[in-house]
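For this view, one protein chain was removed and the others were kept in their places.
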Amino acid sequence: MSRHIDHEAEATDRVMFGFWVYLMTDLLMFAILFAVYAVLHGNTLGGETGRDLFSLPLALQETLLLLTSSFTCGIAMIAARQRKKAQTLLWFGITFALGLAFLGLELYEFAEFIHEGHTMQTNAFLSSFFVLVGTHGLHITSGLLWMGVTLIYVMKRGLNDHLVRKLAMLSLFWHFLDIVWIFIFTTVYLRAFV
Amino acid sequence: MPKPNKKRNRQGRLVWLMPLLFLGFGLVIAYFIHDKNIAVFHPKGLIAQEQLHLTLFAGALLLAAAVPTMFLLYFTAWKYRESNTKAVHDPYVRLSKSFVWTMWVVPFIFALILAGVMWPATHRLEPKKKIAADAKPMTIQVIAMRWKWIFLYPEQNIATVNFVQLPVDTPVTFELTGDEVPMSSFWIPNLGGQLYAMTSHVNTLNLMAEVPGDYPGATAEINGPGFAGMRFTARASSAADFDRWVSETKQANHKLDAESYANLLKPSESNPAAYYSAYDTDLYGKVIMKYMGSHAAHDNQIETNHEQH
Partner (left out) sequence: MREFLLGKLDGHALPHEWFTIAGSIAFIAMMLATILVITRLKKWKWLWSEWLTSVDPKKIGIMYFIAGGFMLARGGLDAVMIWLQQAFSSGDSHGYLSADHFQQVFTAHGNIMVFFVAMAFIFGLINYIVPLQIGARDLASPFLNTLGFWLYIAGVVMVNMFFLLGGEYAATGWLAVAPLSGPEFSTGVGVDYWIWSLQISGIGTTLGAINFIMTILRMRAPGMSLWKMPPFTWGSLCSMVMAVTVFPLLTATLFLMFFDRYFGTHFFTTTGGGDPMMYTNLIWMWGHPEVYILMLPAFGVFTEVVSTFSRKAVAFYKTNVIGMIGVSSFALSVWLHHFFTMGASANVNAFFGVMTIFIAIPTAVVFFTWIATMYKGRIKFDTPMLWFLGFVAIFTIGGLSGVILGIPPADFQLHNSLFLVAHFHSNVIGGVLFGIFCGITYWFPKFTGIKLNERIGRQAFWCWVIGFCMSFIPMYILGLMGAPRRLDHYDASTGWQPLFVMMLIGGIIIAIGLALQIAQIIASFIQKNRLRDATGDPWDGRTLEWSVASPPPFYNFTVIPKVNSRDAFWDMKQAGDHKPEYEDIHIPKNTAAGIYISIFAFFIGFGFVWHINWLAVVSFIGILIVFIVRAFDEHPEYTLTASEVKELEAARTKQAKAERRHNPTNDRDEDMGLWELIKVIVTFGFGLARKTLTRGKA
């Protein structure tokens, strides 16, 4: 039986390691999108620049939402490691809601831009903006989906090793997205106003 | 121990065939180098000449490193073949540590020499660097199109298609750009190295012909179905011949006006040479600015493309 536990522990170790490698590849993909934004953000063809378009308070709200969600995610993980099911569900639920709110704000921002005629087809600056921020948004969406499904399984099966491992990866993913957002916030939004 | 195998031994001797093949094909190359057709080895211009010197130097240096190494490798393989009972077999032989250093240091020295030559040469032969010469330099503006080359002579105010004439011993600055064309590469092998012609950019390439003659030019970078036919002739002539040619061209029937330019802009393949007596002086600037402004032009272009399909 102890051998079985070793086997499980080894598997967890491997999977977590592999997930770190995956996060690195994802980070590299974001790095490319950041580089592309850095190259293209000035190519507005005389149209509105980031300074004219972005709303700093909105971006700040998004940042706060995501930072808080990272914090609640951390608390949830502590609960999960102690196998406290109700608390895990509660804190992950809050994380989920915060993530959803973040996504809502982002979609609101996009909808505003598109409504005003600033689409990703307008110029290279907007293409790179929409794709960079949108890719992050897609990651958030998949994170939410993952969270939702995992939580349903937690409700059904309880907090077993397998699910805690899933949650641990999820929380890594969530913190990772938080870090990427900080980069987006500084290089896209803040820099536009410097 | 399995007994040595006859066929395999013969293979051991056949190892020599490999370097022999090398040598044989080297001879073939030498034969062809003898042939005048090898443009890169028969430069007719200053830049091509210097580029060739650098290439030959690098080639010689690399061969000086590679030939002994190859010899050593094939010799070792041959000497320690299974059937050679005279060779010492010692599976636990310990090679001295100094070997390791030699392994790293020898290639490093070769690389340093090559890099040491390459760095200044790259700066000296930077395409945009002006060539120093006695004659007054001249400028030719080049527009790549689907699939032809347009040459504008701002000082003479004449224009040509798929033909460019230049006086020998005169530094020529080619200002390369493109109009509604994918990246193309401007290359006259006899005169010197290529550079990309791209929309919204100007790349400058300085060349100087030294021997009169007709030299083929092409795009080296693929840019669509008409790619292979996008060739031109670069004619290097004496200054007097060049002036005569300019005044002849001034008598040409057509001007490169907006209408004929629009016609040229339509994709066409394997165009013959054409000559224009004059062109709008701000044409070149307009071609570049076209890609800086609004995106209306772009949308129109995509629409026409779709219609063609």
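Per-chain numbering from 1; labels A and B assigned in written order.
The definition used in the following text is that a residue touches a chain if its C-beta (ideal position, glycine included) is under 8 Å from a C-beta of that chain, and two chains touch if they have at least 3 such contacts.
Just so it is clear, the structure is predicted and the values come from calculations on it, not from any experiment.
For the options B:L125, B:M138, B:V246 or B:A274, the residue in contact with the chain missing from this view is B:L125.
Across the entire complex, the residue among A:S55, A:Q82 or A:N160 in touch with the chain not shown is A:N160.
Within chain B, the residues in touch with the undisplayed chain are 5-9, 11-12, 14-15, 18-19, 21-22, 24-25, 28-29, 32, 37-41, 48, 50-52, 54-55, 58-59, 62-63, 65-66, 69-70, 72-74, 76-77, 80-82, 87-91, 93, 95, 99-100, 103-104, 106-108, 111, 114-115, 118-119, 121-129, 180, 182-183, 185, 187, 189-190, 192-196, 198-201, 203, 216, 218-229, 231, 269, 291, 295, 297-298, 301-302, 305-306, 308-309. Where chain A meets the missing chain, the touching residues are 3, 7, 10, 13-15, 17-18, 21-22, 24-26, 28-29, 32-33, 36, 39-40, 43-45, 120-125, 127-128, 130-131, 145, 149, 153, 160, 162, 166.
One rule holds in what follows: only the chains that are shown with their structure count from here on.
Here the CA centre of chain A is 47 Å from the CA centre of chain B.
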